[in-house]
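Note that one protein chain is taken out, while the other chains of the complex remain in position.
Moving on to subunit A:
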Amino acid sequence: MFGFFENKKSATVAKDRLTIAIMSDRDRTNGYPFMDEMKAEIIKVVQKYVGVKDVEIRKEVDGEVEALAIDVELDKNA
């Protein structure tokens, strides 16, 4: 019964592990090419009204749905 794993060649194990690791790397780190510029513009716009400490943009993928999560941290002292 547990012979199933024992018989699995290490190259197959490598492929399975890599596929999962790379998929999760891509979701977490690979945003869209425009994200740096967008971040700079968001800071500019918000700063017209209130001080900004930092803006964080994340690409979030859930199945077929892609979304952008934007967090704007305000600077109360500004």
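Throughout what follows, a residue touches a chain if its C-beta (ideal position, glycine included) is under 8 Å from a C-beta of that chain, and two chains touch if they have at least 3 such contacts; residues count from 1.
Here is the rule we use: contacts and distances are computed from a predicted model.
> Going by UniProt, what is the name of the one chain that was not included in the view, given "Acyl-CoA reductase", "Septum site-determining protein MinD", "ABC transporter ATP-binding protein" or "4Fe-4S dicluster domain-containing protein"?
Protein name of the absent chain (UniProt record): "Septum site-determining protein MinD".
> Could you list which residues of subunit A touch the chain missing from the display?
9-12, 14-15, 17-19, 21-22, 25-26, 29-33
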